[in-house]
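The block underneath contains the structure these notes are about, expressed in structure tokens.
One protein chain omitted, others in place.
And then chain A:
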Amino acid sequence: MEVLLFGIAKDIVGKPSFRFEGEDAPPSSVSELKKRMKAAFPELERLSSLAVAVNSEYAEDGQSLKQGDEIALIPPVSGG
């Protein structure tokens, strides 16, 4: 499972995407994804907010994730 990264999240992780691989199952929900990303990259905790997009739509914490979804971390937006 791949997670797209932008803005400060990309800088914190150090690359434009992060892949869950190996023996652990990939996160099955938005909240689990956030928890595991924050555990792996504690600096994500410092952000004012952290949202997740699933298939390019904002997703609620309870939403489940499945193989093939396009997933992205959305740090605080600052367009305009």
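Assume a contact is a pair of C-beta atoms (placed from the backbone, for glycine too) under 8 Å apart; a residue touches a chain by one contact, two chains touch by 3 or more; residues count from 1.
In this text, contacts and distances are computed from a predicted model.
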"Energy-coupling factor transporter transmembrane protein EcfT", "RagB/SusD family nutrient uptake outer membrane protein", "Molybdopterin synthase catalytic subunit" or "Multiple sugar transport system permease protein" - which is the UniProt name of the missing chain: "Molybdopterin synthase catalytic subunit"
Hidden partner chain, residues of chain A it touches: 4, 6-8, 11, 46-48, 53, 56-58, 70, 72, 74-80
